[in-house]
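Yeah, one chain of the complex is gone here, protein chain that is, but the others are all in their spots.
The letters A, B and C name the chains in turn, as written, and every chain counts its residues from 1.
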Amino acid sequence: MAIILGDNQYGKAESRIVRIYRDQPRHEIRDLNVSTALRGPFEPAYLVGDQSNVLPTDTQKNTAYAFAKSKGIGAIEDYGLELARHFVNEVDPVVGARIEIEEFAWERAIVDGAEHDHTWMRKGQEVRTAAVTVDATGEYVIAGLKDLTILKSTGSEFTGFLVDEFTTLPETRDRVMATALDVKWRYAGTDVAWDEVYADVKMLMVKQFATLQSLALQQTLWHMGKAVLEAYPAIVEMRLRAPNKHHFDYDIARFDLENNHEVFWAADRAYGLIEATVLRDDSPPANDAWRSAAGLA
Amino acid sequence: MAIILGDNQYGKAESRIVRIYRDQPRHEIRDLNVSTALRGPFEPAYLVGDQSNVLPTDTQKNTAYAFAKSKGIGAIEDYGLELARHFVNEVDPVVGARIEIEEFAWERAIVDGAEHDHTWMRKGQEVRTAAVTVDATGEYVIAGLKDLTILKSTGSEFTGFLVDEFTTLPETRDRVMATALDVKWRYAGTDVAWDEVYADVKMLMVKQFATLQSLALQQTLWHMGKAVLEAYPAIVEMRLRAPNKHHFDYDIARFDLENNHEVFWAADRAYGLIEATVLRDDSPPANDAWRSAAGLA
Amino acid sequence: MAIILGDNQYGKAESRIVRIYRDQPRHEIRDLNVSTALRGPFEPAYLVGDQSNVLPTDTQKNTAYAFAKSKGIGAIEDYGLELARHFVNEVDPVVGARIEIEEFAWERAIVDGAEHDHTWMRKGQEVRTAAVTVDATGEYVIAGLKDLTILKSTGSEFTGFLVDEFTTLPETRDRVMATALDVKWRYAGTDVAWDEVYADVKMLMVKQFATLQSLALQQTLWHMGKAVLEAYPAIVEMRLRAPNKHHFDYDIARFDLENNHEVFWAADRAYGLIEATVLRDDSPPANDAWRSAAGLA
Partner (left out) sequence: MAIILGDNQYGKAESRIVRIYRDQPRHEIRDLNVSTALRGPFEPAYLVGDQSNVLPTDTQKNTAYAFAKSKGIGAIEDYGLELARHFVNEVDPVVGARIEIEEFAWERAIVDGAEHDHTWMRKGQEVRTAAVTVDATGEYVIAGLKDLTILKSTGSEFTGFLVDEFTTLPETRDRVMATALDVKWRYAGTDVAWDEVYADVKMLMVKQFATLQSLALQQTLWHMGKAVLEAYPAIVEMRLRAPNKHHFDYDIARFDLENNHEVFWAADRAYGLIEATVLRDDSPPANDAWRSAAGLA
């Protein structure tokens, strides 16, 4: 029996990179939070403190900023692939690299009815995400979004559930359904029109949320995942995570006021949490590199 | 010499109230965070624990929810006035009430190219605020917004500043200027088209931010306040608070890359903080009720 | 009628300064968050963008770090006074300075039963605060603490309150009382043993919270303030702000289980909020400088 080092990685988390394109009078902005992590023969750093194979996390940060200029920032998936390939191909001991990116959206300020050339307001809706892993077995891209807060004021019910001795919840045929979507989807390859697909995946999910007469948040998630997989063969798996942000009818009948699902208390905690994977029966399995790209260790 | 009770108030903070209007197929939503506070002869509660004058904070919360139905929620300023007047006029010992409201904006989901009737996404940009105080001396309304994050990629400089032995900052003729605006403005009265004025005040501030060639964030704030006061005689004072969210040019010259104000590190802390009041020379002074409505004790 | 600039100040907020004393084998640590703000003839910066009187916020930050070495960091009140005096006395246009400081406590790691010389764990309980203002009228120090989360499991009741048509709260003779104290106290002068008084003020407040049979959170606050003012003539005013962090008895009687105030749901929002000032009838009034030191504009 011996004590050994298992899986490990190290890197620089949360480099806040803002890239302005100003070659034209109408500037462009990209606003990212970039985390890099490297894998390879780093046991000596752990066991005896030998750093000779260790590229400092400060260097990784420098590289991310340098690439914002030398490679530019288009789709975050492409930028992530550039960074990951660099570490694996150009830095000798590195055998795997994982890049995680969050992108914050801005919208142009409107001045005198027209979009302004170099002023924006933070959009503040969902955060777009990408997780890219490159190693000897291939290149893996997982796109996603988080904090997409969405609410419907009708078209949601919850009935016919299992009852045990601790069940006190009444059934409802009309309730508010609200969530803050956290979704990741993995692609079969890297030849993808990232930005267009992203916009359409979001649109497809919003449409299902809005139009399905929902019998459970589970059902809504399933239809979201199914709609995306049907539309995009290049996407092989969706992982959806959706808090059920409870909106409780406030009891104003005590004050001789009828509450026809009009006045709600929006609760903070506790909240329901539904997690589901939707895939194809012939989807390639989520191997270790996929899992790592998804942040699943 | 005796120890005495000074200024005091009590209430229920942060009641999260969502109001749905569903009389028509096209629903409407208002999403608020409401805090109420009462003033009056509450010394016995402090000195000897006598609650006979104390309307429970739970009751204040019930009232806020009940009014969401019985009075409805239009402009938050009107809703706040209704609540404040109720406490002062209907609850005998209460002599003053202060209501603070935050409003979170939602935008309709777009499904098949059309706005959906009963589904929204949280807009996530600025938070609209109102602070209303009613007491024997009158009614006071302060409107505002916070967390309006705005950035310009050029049109900002900083030169000619005072230098002492601790000054190392270089001058710049072209920098990113970014802030998260926190602004409050007080009205001379309550006969105001609250929603229209709110939208226009925001538009006027954004325009100044975008179009002024800024020599200092101070100058930008001044022009924001001035533009609003010139447009709206009903507004007698603006209080502006603006963090200077620093975006530092990242040094990529070390890697033989030119950084022509294109690659920035967006820093968290420390940050500059500029606070200023803009008013008219004949503005009524900010008396205690005004100050309390502004949350200035 | 003309539009004019009113009250204003500017500075550098939230400089995170850690100071290590390492002259002896047993090191010492001070961990601060420092915000500085200056007042003076800064109108030209607003009106025409003229910075010639403006000491950059970057310089203010440099000064705070430099003073951490040249003056050292003892009691945060003394460090704040040093900084404020420097700006007012040494930087010509400055007529007033306000310094706000938060201090985070660390405790020594215990290794083999003994305190370690140079390793600490963040204590994570209350944050100690100071707000210092220096101007032509004098020097003003307000000390304080925030986020002191404290709970008692009995010895608190709430009965005999005012009832109106929106009141549904039942009376209780035994409840959990919990709060996160946010307290500021102002001193009559600056000749104070800051650290000793701080420790004792905290102890006196905790004792009142624990030992008073509380009929209302208001009563507890009053006794806290009174105990401190009785003990320290140098303290002329206490401002207490205490959220009532509700712990609701969870209804397990539905499951044939008795809940004798043993099982609680700790709610996030809404919460009660009690704010009170305790002072002496001959306390000097809280003039503008006091108010500004307290962050009350």
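Miscellaneous remarks
Following the convention adopted for this analysis, a residue touches a chain if its C-beta (ideal position, glycine included) is under 8 Å from a C-beta of that chain, and two chains touch if they have at least 3 such contacts.
Treat the numbers as computed from the prediction; the structure is a model and nothing was measured.
Displayed chains that the missing chain touches over the full complex: A, B, C (touch as defined at the top).
The chain that is not drawn here is touched, among residues A:D112, A:D256 or A:D281, by A:D281.
Touch with the chain that is not drawn comes from one residue among A:D50, A:E107 or A:E196, which is A:D50. In the full complex, the hidden chain is touched by subunit A at residues 1-16, 35, 37, 42, 45-59, 61-63, 66, 90-91, 93, 158-164, 166-169, 214-216, 218-219, 221-222, 225-226, 229-230, 237, 243-244, 269-282, 291, 294, 296-297. Counting over the whole complex, subunit B has residues 165-166, 168, 254-255, 268-269 touching the chain that is not drawn.
Looking at subunit C, the residues touching the absent chain are 15-22, 27, 29, 31, 62, 65-66, 68-70, 106, 109-112, 116, 118-125, 148-155, 176, 203, 206-207, 209-211, 247, 250, 252, 254-255, 257-268.
Note that in this section only the chains that are shown with their structure count from here on.
Each chain gets one centre point, the mean of its Cα atoms, and the points for subunit A and subunit C are 38 Å apart. Per-chain CA centroids place subunit A at a distance of 31 Å from subunit B.
Residues of subunit C found to touch two or more other chains are 166, 168, 269.
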